[in-house]
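With one protein chain removed, the remaining protein chains of the complex are shown where they sit.
Right, subunit A next:
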Amino acid sequence: MQGLAVTDLSASYRKNNVLEDVSFELPQGSLTGIVGPNGAGKSTLLKTMLELHPKLSGTVTFAGAPLSKMRRKIGYVPQRGSVDWDFPTDALDVVLMGLYGAVGWLKRPKAGHRQQALQALAQMGMADYADRQISQLSGGQQQRVFLARALVQDAELYFMDEPLAGVDAATEQAIMTTLRELKGRGKSVMVVHHDLQTVEDYFDHVLLLNRRVMNYGETAEIFTKDNVYRTYGAGLRWRKEVPS
């Protein structure tokens, strides 16, 4: 199956160019880390591909069709901090939201949908928290709920915005296990990632981004000291040099 293809994608934010001529092709069944400094346009890239942020030019296709026609095949996990966790709802309800596209207009989620949502929660180790109000969950638990919501979407391609930011070690492992499992089932996952130490362990492909694509390809080839320095500019300490 043909994967994601992005050609010459550009976007701006209040007249500042945040993405310039971004092009890459993602093989289906890959786990890709998007890595770059703050303000490099990592989140904007995800949002622009999904048309949540207007693009200036360029095309985005998945399996040969424009992404906007493939919404049911695409799962999106926004940054955890982008939503109000005091919203009056519980964990199961948040997971159910992933199914709203499948449920359809003017209809209510049915028992089968709830069953799916409960299963996804269980897969993320959150079965006991289904009826817990979301503000009572820890940061890691909230992120697991978001991942469960992505799982019920049963997409072919996932965009995840910093799913590993600020979570505990156990949650990080649970999320990575899930992502590898998705990859094993032939799905593609693109993850905005900020921890340079774990890039090689976690991702088979890396997109080094700083407004433009600095490098893109298999992690083993691309993720070199020189390339990362070039992406981040001055001031970066390379892995082992980071004081503990």
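We take it that a contact is a pair of C-beta atoms (placed from the backbone, for glycine too) under 8 Å apart; a residue touches a chain by one contact, two chains touch by 3 or more; residues count from 1.
FYI, contacts and distances are computed from a predicted model.
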item	value
From "Cation/acetate symporter", "Transcriptional regulator, XRE family", "Anti-sigma factor antagonist" or "Manganese transport system membrane protein MntD", the hidden chain's UniProt protein name	"Manganese transport system membrane protein MntD"
Identified contact with the non-displayed chain, of A:133, A:198 or A:227	A:133
Hidden-chain contact residue, picked from the options A:71, A:114, A:212 or A:230	A:71
Option from A:31, A:94, A:182 or A:222 whose C-beta touches the chain left out	A:94
Those residues of subunit A which, in the complete complex, touch the missing chain	14, 47, 50-52, 71, 74, 76, 78, 82-84, 87-90, 93-94, 97-98, 100-101, 103, 105-106, 108-109, 133, 138, 149
